[in-house]
Structure formats: C-alpha cells, structure tokens
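Complex shown without one protein chain; remaining protein chains in place.
A, B and C are the chain letters, set down in written order, and residue numbers restart from 1 in every chain.
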Amino acid sequence: MTYIAKPKFQHPGLKKNTVGYTHRDYEGRISTLCAGCGHDSISAALIETFFELAIEPHRVAKLSGIGCSSKTPDYFLGQSHGFNAVHGRMPSVLTGANLANRDLIYLGVSGDGDSASIGLGQFAHCVRRGVNMVYICENNGVYGLTKGQFSATADKGSKSKAGGLNSDSPIDLVSLALLLGATFVARSFSGDKKQLVPILKAAFTHEGSAVIDVISPCVQFNNHVGSTKSFDFVREHNDAVNRIDFITPRDEITVDYAPGTVETVTQHDGSILKLSKLDPAYDPHDRAAAMAYLAEKAKAGEVVTGLLYIEEDAEDLHAHINTAHTPLNKLAEKDLCPGSTALEAINEEYR
Amino acid sequence: MTYIAKPKFQHPGLKKNTVGYTHRDYEGRISTLCAGCGHDSISAALIETFFELAIEPHRVAKLSGIGCSSKTPDYFLGQSHGFNAVHGRMPSVLTGANLANRDLIYLGVSGDGDSASIGLGQFAHCVRRGVNMVYICENNGVYGLTKGQFSATADKGSKSKAGGLNSDSPIDLVSLALLLGATFVARSFSGDKKQLVPILKAAFTHEGSAVIDVISPCVQFNNHVGSTKSFDFVREHNDAVNRIDFITPRDEITVDYAPGTVETVTQHDGSILKLSKLDPAYDPHDRAAAMAYLAEKAKAGEVVTGLLYIEEDAEDLHAHINTAHTPLNKLAEKDLCPGSTALEAINEEYR
Amino acid sequence: MSQPSTASATKPIADTNDFVVKFANVNGSGSASANELFARAVLRMGVPVCSRNIFPSNIQGLPTWYEVRVSGEGWLGRRGGVDLMVAMNPQTWNKDLAEIEQGGYLLYDSTKPLTSQKLREDVTLLGVPLTQLSNTLEGTIPRERQLLKNVIYLGALSALLGFEAAVVEELIGRQFKGKDKLIKLNLRAVELGHDYATKNLAGKCHLKVARADKVGDRIFISGNDAAGLGAVYGGATVCAWYPITPSTSVAEAFTKHCKKLRVDPVTKENKFAIIQAEDEIAAIGMVLGANWNGARAFTATSGPGISLMQEFFGLAYYAEVPAVVFDIQRGGPSTGMPTRTQQSDILLAAYASHGDTKQVMIFPKGPNEAFEFSALSFDLAERLQTPVFVMMDLDIGMNDWLVEPLKWDDARQYDRGKVMTAEELDGGKTFARYLDVDGDAIPWRTIPGTHPNKGTFFTRGSSHNAYAVYSEEGKDYTEVMQRLLRKFETAKTMVPGPIRHDAKAATRWGAIYFGSTSVAMDEASAKLEAQGLMVDTLRLRAFPFSDEVVDFINAHDQVFVIEQNRDAQMQKLLVNECTIDPVKFISLLHYDGAPITARFITSAIAERMSVTRKEAAE
Partner (left out) sequence: MSQPSTASATKPIADTNDFVVKFANVNGSGSASANELFARAVLRMGVPVCSRNIFPSNIQGLPTWYEVRVSGEGWLGRRGGVDLMVAMNPQTWNKDLAEIEQGGYLLYDSTKPLTSQKLREDVTLLGVPLTQLSNTLEGTIPRERQLLKNVIYLGALSALLGFEAAVVEELIGRQFKGKDKLIKLNLRAVELGHDYATKNLAGKCHLKVARADKVGDRIFISGNDAAGLGAVYGGATVCAWYPITPSTSVAEAFTKHCKKLRVDPVTKENKFAIIQAEDEIAAIGMVLGANWNGARAFTATSGPGISLMQEFFGLAYYAEVPAVVFDIQRGGPSTGMPTRTQQSDILLAAYASHGDTKQVMIFPKGPNEAFEFSALSFDLAERLQTPVFVMMDLDIGMNDWLVEPLKWDDARQYDRGKVMTAEELDGGKTFARYLDVDGDAIPWRTIPGTHPNKGTFFTRGSSHNAYAVYSEEGKDYTEVMQRLLRKFETAKTMVPGPIRHDAKAATRWGAIYFGSTSVAMDEASAKLEAQGLMVDTLRLRAFPFSDEVVDFINAHDQVFVIEQNRDAQMQKLLVNECTIDPVKFISLLHYDGAPITARFITSAIAERMSVTRKEAAE
C-alpha cells in the first residue's frame, strides 16, 4: 500500500459506461491491506463488475463484518453507503437493510472467520430465508487480521505458518449454502479474474441469495507450502466445472459456440448466462448432485470452482412474505398510521 | 403429568442389571411435559438404554439447553449430574465438560429450536471437533415451550397450528452433521422405540460425535394435519434404511441372519452392530452417498430413519489434541504446578 | 399476608365491590378463559377489576393462578391477600388455603368428600360438586367436561356474588359467537353452577358485586397488545424478533394489528415485514440494518435477549443508528423466573455493552403509555439517532389492565429527525455524518440510495472522525465520544419528563417510582395520606433524568425509591447521574417475582416514617 493519495482529478478521456460513470467512480479509498493480498483482487473484480454492469453506485449498499476481508468495502464503491457491522453479524444487518428497501442492490462481504466461525448461524439463516443479496466470502482459511489462526474453512491436516496441523473437519460454505437452499452458488479464486467477474455479474442479476466462496490467499499468514489455501495450491488443484459468458439484454450475442458444449440460462432481468461446460457431466441445476460432486472432489483434494448451482426462477424473501413493492422506507405516514377513527373502533374491541 | 409422587420404595423383585442397578435407578423426577409429548418417549428409551447397557448412572453427565426437550434430563437419570445451560449453548458447555474429564459419558439433549436456530453455530462446531458425545435433537419442528412458533427444521410449506405456511428452507440436522464430519449419524422417531433404543446403544458405545435426530411430535402445537412433524405424517412417510441389533461383548450371539442381508460393524469397545439392511442399496459408510440419498428422499417428502452413517474407528477431540489419559480434573497440583525452580529459569529468559 | 388463626370466633368477611378472588388451577386445563370471563363479568357490572395471571414456565400440568381484585374505588394494583379462593388444584391446596384472609372463603369441588386436606376454622367452605355436575352434561366428552367444570364454578360464583344473569350470558354469547352449540352448552354449565349455589349455598357468602357505574368507557387490554399497536401507529414497518416470554405477545400483537391495518386493500401486499429471527443477536442486527436504511424497525425481547444484544447496542450507540427495543422484563438473572415480573434490567440497558455508553430508556406505567411511548419511541430513536429502550415488565405486558381508551392525535406528525434529502444535498448543504453543525450534538444522516454522488458515508463501530472516516487519532476519537455525551444532554429535553404529585401538606418525604409499580403506588399514597403520612411522589418516565428529577430529590430530605429488583438499580442510576448523596435514599425493594402490592409499599413507608418520627421525638 502507498501513502500518496491518488489524484482525484479525472482524465476526460476516461471511458464512461451506459449510465455515465467512469471506472474510477467505482473505486474507493486506498486499500490498507498487505501488498499482494487476495482480497484486493476481489475488490478490483467488483469494481470491474459494477462498471460493466453499469449499476449506479448509490443503488448499491455494501455491508461487511470484521476482518481484513470485511475492511474491503471501504476500498471500492466510494459513492455507495457502507456498513461495517460487528464480527460475524453482517447477514442480519443486511437482511434488515434489505427489508427496509427492496430496490437497492445488496452486497455482503465477509471472511471465512467472519462467516464460518462466529458468523455461521447468521450466514446459514440469512441464506435459508432467501434474502436477495450477493454474499461473498473472501476465503483464506485463516484469521488474517488477528494474525493467522486457523479458521473453520481450513482443511483437516492443513499446516499453519507456525507448523501446527488442523484437526477439525472443515466447513465448506458452498456445500452448506446448497444444503440451506441458496438459489445461486458459486466458487472462484481471487487469482482468476476471468472466471470471477462473469460469476459476479451473474450473481448481481440473480434474484435471491447468491453465495460466492472466493478462495483468496493470505500472503501474510497462509500462503506457505502445506496450506491448502495458498496461491500455488489452488492453482494446482483448481477444478473448474464451467465458464460463464455473461450477456446483458443490451448486448447482441457475438461469440458463437460449438453446439452441445454450451447451456443457456436466462435470468429474471433477461440477462443470459452462456455456460460452457468444462465437465460435461456437471449439471448446475441439480442440488443433490452438486453436493455429491463437491463431496467427492473434496476427498480428492480438488478445489471445485465455477457456477455450481442456479435456480433462475428463484423467489426472494420479499416474495415469500409478500412485502409491498414500494420499499417500506418510502411509505408515507398516511400509508402507515391508521389514525384516530380506526383507533376508536379498536378500543371497542377491548371493552 | 400427575401430581402424585411415585412411591420411592423399591420392590425387591425389581430386576437388576449387571452393575446391580434396577430400571428405577435410571429414572428421574416426574415429567412436567404435556401428556403424550414425544419427548417423554425419548426419555423412556434413554432409561431403557442405560439400564440395558448397564452404565452406572454417575458415570453419565447429561446436558441440555432450554426448551421442553431440554427440560427432559431432569426426568431421567436422577443419579447423574445434569446441566441446563442457556438456550442454544449446550454444545459448548458439553465440550468444556468433556475436556475436563474424558472418562465420563456425555449426553447432550436439545430441541430443534435450541439446535437449529439459536444454537446452529455451536452445534456445527461441536460436531466438527469430534467431541465424544451423544447429541440428541428432539425434533418437533416448533418451539414448544414458547407456544408453537416454527423452528428452523420445519419443512418449507408445512402448516402451523394457526394456519401459517413456512417459507424458509429447512435445516436438516442429519445432513448438516454429515457435512461437518460427524462420525455417527442417525435419525429415529420417538414413536418407534424398537428402532430408537438400539441406535442409542450403538451411539453410546461410539467414540466420537454421535448425532441423533429424533422426530418427536409436539402434541400441543404441531401434531395437526399439514404438519410434517406429526405422529401420522412421520408414520406414513418413515423410510427406515436399516435396523440394528446391538450386541455387547458379553452377550453371545443367538439370532442368526440370512446371509447377505446383514452387515456386521464392530466398535471400539468390542460391541457389535448387526445391521439388517431394509434398503439394500444403502451404505452407512459412504458419507457423500448418504447426503445424496437424504437430499433425494427429502424432495420426495420421505423421512429417512435408521443408522445413516458410522465410522467405527473414529477418533475424538482428545485424540486430536493428544490430551493425557488421566482426566484433566484428576491431575494433582504436582502434575500442574512447575514450582519455583522452574520459575527462576523462566525469569532468566526474560532478562 | 395475614397469619391464619384458628379462632373459630372470626366473622366471615362481608364486603361489596371490594375484595380479592383467586383461582388456583392446573395449567392446560382450560381455566384461563372461564377466569377471564369472571373478570369481564364484574366489569360488565360496572365495577372495576384488576387481574393478574400467575402461570408456570410450562405448557400443561403445573399450578397456575388467576387473581382478580374487585375494587369499587378503582384501585388497579395488587392489594395483597385473598378473600375468596377457588381451589381447583389439589397440588397447591395447603398453600392456597394459607393465603386466605381471616374469615375468607374457599370454593372447591365437593364431588368427593374432603378427607386428608387441611382446613381452617375461620374459612367458610363453599363446596360445589363440579365433577358430578359436569357429568350431567349430555353429549360431552371427558375433555369437554373438564373444561366445563370451570364454567360451572363461574356459574356458582355468579350466584354467590350476585351477578346479573344477562351479564354472563352476553359474555358467553360474545366469546363463542357463531358457535350456537357451544353457547348452549356453556350457558347450561353456568346454569348448573348457578342453580346449585342458589339452592345449597344461599347466604353463605357475604362478598357481593353490586351494579355500579365505575367503569365507563374504559378498555381492558394488556401492555404488550397496546405496545404492538403503538408500533403500528408509530410507523414501524420492520419487526425482527425471537420468541421469549414475556415479550412474545408484543410481536404477536404487532402482527395481528398489521394484518388488520396494514394490508393494501387492493394489492393485498403487506406494508410491513415481520421476521422471526434465529436468535436475539440476529433480531437486533436486522433492526439496525433496517433503521440504517431508513425504515422504522423494532424488536421485543426480555432479559436474556438484552444480554445477547449487548455488542450490537454498543455499535448502535457509537455508530449512531436508531433502534427501538422493547424489554419486557422478567425475573433474572439467567433464565431465572421466565413467568414472573421484575424491573431488573435497568443497569444493563443504561450502560449497555463494553466501553463507555449511555442509553435512552422510557418507562411506561401501563397499557396507555405502552401505546403512546411505543409510538413516541420511534420519533425519539430517529431524532436522537440511538437505540431507545422501552422498559416494560411481565405485569404490564401480559396482564389485562382496565385503562382509559387509547387516544391518537391526528394532527401529530412523525418526526424523523435530521435526515438530509437529495434536495438539501443538491441545495449545497454540506454533509458530514458525525459533525455537530447545529450545536445540539445531533449530526445529520443520509439514507442509502439518496443521491447519486453526494452524502454517502461509511457506518462502522471502529473509531472514526467527524466525517465517518476510519481514524486511530486520539483526538478524533475523543471528539466523537464527547459529542455523544452532549447528545445525551440533548436527550433530556426530548424524553418524557417525570410526573410529580405533591401530598396535601408540605413534607420532607419524597418517593420515586416507575413502571408497573405505579398502580400500587397510587393506592399506597392515598392510604398513607389517609393515615396522615405525607409523601410527595415522582414517577420517572425516562432516562436520562431531566432536571425536575434533581429538583424533586433536592426538595426532600429523605426519598424512598421503590423498585422491583434486588439491587436498587434505579437508585444507583439516580445517585450517579444526578450526583446525589446515597444516604438521601431509602430503597424499598420487592423482587420475589409477584407484582408489588399497595400493602407492601404502604406498610414499608409507614413503618419507616414512624420510626424516624419516634427517633425525632426521643
């Protein structure tokens, strides 16, 4: 990280997206993370995603917990409201925010300690309610900010920088999300922007709980030999089941694909996902099969990445509880307060 | 429940088990639960199990959270120490107790609200650590003690007594336990003592985390038509994958089984489980397959019961962290306090 | 409670419109509705009652009591003692018998003769063969007959106490509206009891209810029900909660009223969102998220929930996020007495969470204020940008109270506090989230999504400067922390002030009380004044304490502080926040879980005052 503030002056030539924002409009404060931290690459991928999806920054609410990963929302989308909750409790805060205004786009950023240890319960319940959000776990297998203790996603037998071996069974957030009914589940790698960005685009256009586990190595405490969350390990054991081309309703389709190799998924908003299957057997619409596949590969020490499951016609929490389409935070006093005559009638019921 | 205290006088003829205790020695206070509550049947099954396993009551520590289910430890094993923790936090208290004395037998009794809602995180982490215990969730799909709200194990679309429909995805504690590495996983039904008792016996002789989800209808708030946790529903949709005959090292084997139909599992302590497969395809040693099977059956609305997974050579938390075989709570001051000479040497390191 | 003597001389109590009836039942036996019907019948006779439900933390089979005080004078607190005991629970017979006042009455099921049971010579027995009578009800199953026994004793009581027949009929008709078969059956049961009593117990009971006109247009409602309704009127749109006795019925009431008042008639869509969270930590998290995002949101819980929410309370205080929290207090510590009442979460709420915080609390005295303060608390939370704790208790929350009809002033408007709009931002108003621009220490906030490129900020519980930027600078930190202290000063001017009532004559004695103690206190002061003991009283309605509180204390030499907890928690707050010499205070503490009684307060104060009088005399 460098201490010289970037000049805020914007080069007139900077390319604008369809809503008139430049790439820089999606940036945030200068990162205070370690040079080379995987989390910074994820922030970069998010910036690219929002710019290309042409989402106005103020239409996004970014929430996080506590940890190096949870600090990142300060480092992108400087023109969006942000909320650093307490450790492991972002999902509840995000749920409440979402209830208050269904019209914004909700991004939850968390870490593996934040999500799988102290926050496991909130993560699970937020997902099973179908809160409309993109939930990213920046997964490095350790507690970065507290200096490298194992987190609950560390694999059994993986080695800590200090040399200790992890003896607890790992929590695979992706399998857990599948078990809990998440309607969009993916895994990616901070080192693979090509895979990550389209997945993010697909997630932000999904209506429901989208959970993305992004392996994001901690160069400071968990990038050594023996760690299953190091850059090298993930590169060597990355088993990508598919690749996405994301096509918004606006774009006309240019690429053409060899027949049979590609599956087309159309989402609520008309956006289209072209899924080129790397593993022809893999079906991202079969929850049970997906879980079995993950369990098998995990045994083999493979890191399965890609779009693992999608339910394009998912319904979110608001649909379940039939909330008004006008965001609750926009309802006026007259919509909310029944007034004195109604009260007289109510009093009568209690006589 | 009746208010006339049972006479404490013991009939001389009362049958004694091999350690000289009668059935009544395993009973507790009179239950204060509703007449017909499934939980009381589970207490009865536990009493039978302990009597038949001939475990001395004081060698058992019974712990629970808060709820009707969590009250039950007061209603059996009156000669064992018990601990009603706070709501959803029994797993941590049990873990601590287990660390202090590895020689006792630990029984955790909980409810679906206690385990799957507020206690989900503790349940998950206790299991992934491999704490040597029998964890029973008395699962009725509602919060009984607070008068019938849906719990997190209520199935999507199942109906509340008041008529409301549940819209959240259910948490299946059995699948979750499998995902988290539990080494003994079973499901049973409070109405099926024949199945439950042998499962309990097998669980208490297992060394590691044994998780048993017992569907236990709440006659007061969740036994109506439309509920998937009612006596009728479970009876109609019970898909038992196997039946266990539990054989202690002492017993000689009397029954003989038609070849092929039975699998023999021998546990640490030499006890033998004769598994008669009801579903020949089902393999209780294949974690991934078990999860897939559960997912499939759940879709079909079936309630899978039986011994779902077992790792007979499992290791528990103490093995993982290499704790002394002498229980920590029995170590004497001389084992623990290094004394003044050692301290002088330590001081030197800080000069 | 008076010591039962065995003197056979004692005359049976004779009283009209002023006595206490207590029903001792087994819970789950269906007594609740019959007992409530009894209370309502007295109301229909134009005579005020107050009723208290004393129930176990279990669903079926344990002892439960329902205490009804009939008070022509209109006293609504517990009096203490029982004049007529309806003893339906053999488990508690002895205890129940012992509680009866000298010369009181005991109604019981005389189907089987009394053999082993203890008796008292001074207590008049009113035997009604309930089981036997219920068996005469044709076409009923045992479970029904079990329920109808309760209706039969209701009938017997209506005869013994002299209810007008029409009153009970109307109530039963109303209760089973539409179910004619049930109406018939119940009326038949009432009749059975009534006839039996008239024939066999005539002249035995000298307690009477005489038609009066003391009820007027008052309503009979629980504080939780009123609070839930108040949240609807206050504009709450999000409720996140986790079930816990005695707070559950706040969320249930909000749900009930929303379904009636907040469903769009055309689209059938809900103008509210109610989430049963996975626990209290999640519930408060949702409440903060929703408030941060511009909706009025609340949670309702009890002690254990308040403990679990601590970390989030600290965040809300420091990051200045509005929130409304109903704490329906029960007996603590820990799981404690879930079905008993107490005022023992005060200190935990006042200084919630680690680090230095001060939290706003308001103390409704009963259902009316539960309604008004519930609505008000959403204004306060948004104006002050901080959590507001509505401190109630089981007594207010779960018992039906006879109170004035609820009122709403249509002229009144929600005050959302300092929320900067897109227009204001475009109008060039500069936005700095934590800067005190107006001198009242309350900064401005913006709601997410307000403006494309102005007024965004980052909310965090880590140290920040006035511009909401992360900072580890000591002076940035202290600047914010000192402003928060000043903001608390501002709060004094916004919260409901105390209610002072001076005795007929000037006095050096004062008494401070709050919440559910009020009804008992009203009666106690009247009784004391009648005895010539002058005590000025002050009812606290909020924390921080406004200056009137300090003035009141300074204006008296000795001040009683009456609380329903063990450690004089409110007194501790008074001493510290008003800088008072503790010796000035005399605490009267009642914390066995039963609502405080007028008798307890009266005798405790009287005793203490006479002692000091004597001392003075010597």
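Here, a contact is a pair of C-beta atoms (placed from the backbone, for glycine too) under 8 Å apart; a residue touches a chain by one contact, two chains touch by 3 or more.
Here the structure is a predicted model, which is why all the values come from computation and not from measurement.
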Contacts of the hidden chain among displayed chains: A, B, C
Given C:Gly77, C:Gly155, C:Gly303 or C:Pro448, the one touching the chain that is not displayed: C:Gly303
Touch with the omitted chain, as defined above, among A:Ile42, A:Leu77, A:Leu120 or A:Leu294: A:Leu120
Option touching the unshown chain, where B:Gly38, B:Gly121 or B:Gly181 are the choices: B:Gly121
Chain not shown, touching residues in subunit A: 1, 3, 32-35, 66, 68, 84, 86-88, 117-118, 120, 143-147, 149-150, 152, 220
For subunit C, the residues touching the chain missing from this view: 56-57, 302-304, 306-308, 310-311, 314-315, 317-319, 329, 331-340, 342, 344-345, 347-348, 351, 353-358, 460-463, 472, 474-475, 477-478, 481-482, 485, 565-567, 569, 572, 575-576, 579-583, 591-594
On subunit B, residues whose C-beta touches the chain left out of the figure: 25, 56-59, 61, 63, 73-74, 78-86, 89, 91-101, 103-104, 121-122, 124-125, 129, 318, 321-325, 328-329, 331, 333, 335-340, 342-344, 346-347, 350-351
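Keep this in mind: only the chains that are shown with their structure count from here on.
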Most distant chain from subunit C by Cα centroid: A
Euclidean distance of C-alpha centroids - subunit B vs subunit C, Å: 40
Centroid distance [mean C-alpha coordinates] between subunit C and subunit A, Å: 44
Where subunit A and subunit B are represented by their mean Cα positions, the distance between them in whole Å: 36
Sequence positions of subunit A contacting 2 or more other chains: 121, 124-125, 129, 321
Residue list for subunit C, restricted to those that touch at least two other chains: 278-279
